[in-house]
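Here it is, the structure in full.
Only one protein chain is missing from this complex, and each of the others stays in its spot.
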Amino acid sequence: MTTTVEATARSRSVPARPGFFKRLFAEYGQEVVVLAAIVVLFAVVTMVNPRFISANNLTTIFSGNAYIAVAAIGMAMVIVTGNIDVSVGALIGVLATISGSLAVAGYPIWFAWLAPVLVGMAVNAVIGVLVAYARIPSIVVTLGALSILRGGLISVTGGTWITDLPPDYLIAQKQILGLPVPLVFMVVLTLLAAFWMRYTAFGRSLYAIGGNAEAALATGIPIARRTVAVFVIHGAFAGLATILFATQLQVIQSTVPPNLELTVITAAVIGGVSILGGSGTVIGSTLATILFATIGSALIFVNVSAYWLRAVIGLLILATVLADMLRRRGRG
Amino acid sequence: MSSSTAYVSLTGMSKSFGGVKVLKEVSFDVRPGEVHALLGENGAGKSTLIKMMSGLYTPDAGTITVDGHDVKFSSTRDAGAAGIATVYQELLLFPELSVAENVFLGNYPRTGAGIIDWAEVRRRTRDLLDQLDTFDLDVDAKVLSLSVAQRQRVEIAKALSKNARILIMDEPTASLVESDVQRLMAIIRQLRERGVGIVYVSHRMPEIFALADRVTVLRDGAHVATKDIGEVDENQLVAMMVGRSIESLFPKAQATIGDTVLRVKNLNHGRHVRDISFELRRGEILGIAGLVGSGRTELALTLFGMTPATSGEIEMEGRAVRIASPRQARDLGIAYVPEDRSLQGLVKSMAIRKNVSMATIERLSSGIFIKAGEEAQRALDAVKRLSIRCRNIGQPVGELSGGNQQKVVIAKWLETMPKVLILDEPTRGVDVGAKAEIHTIMGELVKQGVAVIMISSELPEVLGMSDRVLVMSGGRITGEIDRADATPERVGTAMTAHRTGEAA
Partner (left out) sequence: MNLKSLIRHETFLALLLVVVLIVLSFQSDRFLTVDNLLNQGRLMTEIGLIAIAMTFVIATGGIDLSVGSILGLTAILTGVFWQNVGLPLPVAATAAIAVGTFAGFVNGVIITRFRVPPLIATLATLALYRGLAEGISQARSVRGYPEWFYVLGQQDVLGVPTQLWILFLAAVVASVILAYTTWGRTVYAVGSNEVASRFSGLSVEKTKLALYTASGFAAAIAAVIFVSRVSTTRSDMGTGIELDAITAVVLGGTSIFGGRGTVVGTIIGLCLIQALKNGLSLAGIKGDGTIMLIGAVLILAILASNLFERSGTRT
């Protein structure tokens, strides 16, 4: 048959596999860009002020923001499935108060650490059910949850801080093998989550759901159940983030940093998670968190007023987003 | 290779939707190692039948047996487990994921530790693609970067990865360029030799005669005949499909052809509109034939200002014009009834009234305020004139049948009093009755002096309705044929001309 001969002849002109870097860039483009930005920033700022890479400052950069990176892991998973959660900031505030109160009330330390994880999972299970089974858009559900959690937090605490935390409780201030615990948490959790999302069928199904829900259904993926599950997992990460957040100071404030949920979302998106779902990795979201922290620290070291920090970050986010859009348009 | 016992048999299949019987006691079977072509006009029941075979629909009546056992499919998974896989027209792939992952998604090989064995996923995908003589497809490429033909091969590889015994292909060549069609046919022959049974749904006679072992024709939801391919010729098949002669199907209205209204010279846009020149006259129906991807729709979009021309001239009634947006096109008297009715033509959740007025909303306003009374009156007139069947003009368009939806789109554009009306696949997904009505409307329009450009994939429609036929291939006009000389052979030859340089 002539056509078969023709097709076989074609095999001789098989294009060479593209090079390693090209492939890396094709698969992890955004992650590479963010990593490069961090490296460049480090190099430049260190030239201006060598104290930038002192152990002390590095600890501040990596440890102080580790809880955001941990929360962004769960957020990345939620966004990959095509959903969103704007309540995670308020949730972390609530969980921190619960955890701190338990610690102060004399419950075992391990219980004070475990409680935020369990409560986070429970709260997000409710959110997940409302999204998956009651079919309310996730932004609406979590907007409501944001009000409930935020209001609940302030009305329960009355704005007072939790003090006299037992020293053993303050895990974020401790070290493992000479490394700060938050850093270890961040790295280990990111790698575990990245591995899970890459090497398990469950993890891959998140991409399928976010990429093409109809096709996912046809493949037999139980979309509703997986959606609930991903919110529950996200709740667990919020709980883990809470442990780092609540134990980094001697006190627990009754508020979380303003717009914390948006910071977490931004970390995921700048790290390469498509807001439309279906693509992105948690390595990217963690790198993006580190990038923000690095910028914040760098501004101080090059003597820019901290008040301009957010403007610079905003500008950077905008530049990244526009660059990403132009890159995509160039491709398609 | 073909054995005589069927692997899958469907007996007495019936199905109704909302009281309309779309399939009436149809029987159909597929043997291992045969290509069984399924033929019929739009709405004949082909897609309903294959959806039952692939587990998407459950039949109202009838039985399915696989390998001699009675089965009931309640999902595509059931059908998949029985060895039946489908390559859909709108492919069900994950654009952000790699080729290899798309093939094995939901069905990953695992390592001893229970995690996904990516090396094995990639190796087995490579094997499957090689078996399909597709050596040039990178298993790590994201699906979004692939051409339609390549995506199709990924779908086929996916079916093979599940050891499919029966492969259903729904118009697999509809959007392929000729070189890819040849390649697909080679793949199908090869699958047949391996004992896979193939259900091949297509309109295209040359492919059917080149590939099929048997052919089944459906018409109006009923089984007409199942024959060995050697027993029939093309004319017989067409007659079985249509059930009457082409002349009676396409009543050509006699209209006087007047002055030139649109003149296009050396028009270009991207790869699909190259150096296009033609003239269009009042009262004329100009058919544009060509395969999907030949540039027919792209030409229409350029004339309509959606993808403005990068070079070339357009003259409306002797005046040189530039068309940079649909608004400008509309104001010049050019209207476009798009190919994809749901996406491009209608706002389905909105009332008929609001859809009909959508392109003329400024004219129906005084200042910024919409004149609701006049809007309603015009919608009522349109419903009456085009006999749109609906409860009232406040009914959301999404609730209407395909044919009535199409009439709403046409009504919307007639409101603009177009001089040039471009109809892109005007009767796709429309039942036989509404199809005739739409053809009648076209006839009336040309009598009123409107110039009509009709793009269609259905050759009988093009030949039956047009005063003149332009044939496109590879973004160029490869033939201009008068009604008297327009035969399927001439048009078909021009459609596949110029195929070089277009391979994926």
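Labels A and B are assigned to the chains in the order they are written; within every chain, residues are numbered from 1.
By our rule, a contact is a pair of C-beta atoms (placed from the backbone, for glycine too) under 8 Å apart; a residue touches a chain by one contact, two chains touch by 3 or more.
No experiment lies behind these values; they were computed from the predicted model shown.
Check A:S147, A:Q175 or A:Q250 against the missing chain and you find that the one touching it is A:S147. Checked against the hidden chain, the listed residues B:K354, B:K419 or B:R468 yield one contact partner: B:K354.
In the full complex, chain B contacts the hidden chain through residues 306, 325-327, 329-330, 336, 338, 343-351, 354, 358-359, 361-362, 365, 368-370, 372, 394, 396, 399, 412. Panel shows chain A; residues 84, 86, 130, 134-137, 139-141, 143-152, 154-155, 158, 258-259, 262, 265-266, 269, 275-276, 305, 307-315, 317-318, 321-322, 325-326, 329 of it touch the chain omitted from the view.
Quick note on the criterion: only the chains that are shown with their structure count from here on.
Separation between the centroids of chain A and chain B, computed from CA atoms only, is 43 Å. Looking at the complex, you find that chain B touches chain A at residues 75-77, 92-97, 101, 105-106, 108, 115-116, 118, 133, 135-136, 138, 140, 142, 144-145, 182-183, 185-186, 189-190. Of all the residues in chain A, the ones that touch chain B in their complex are 1, 3-4, 6-8, 10-11, 13-15, 17-18, 23, 26-27, 198-201, 204-205, 207-208, 211-212, 214-216, 218-221, 274, 278-279, 331-332.
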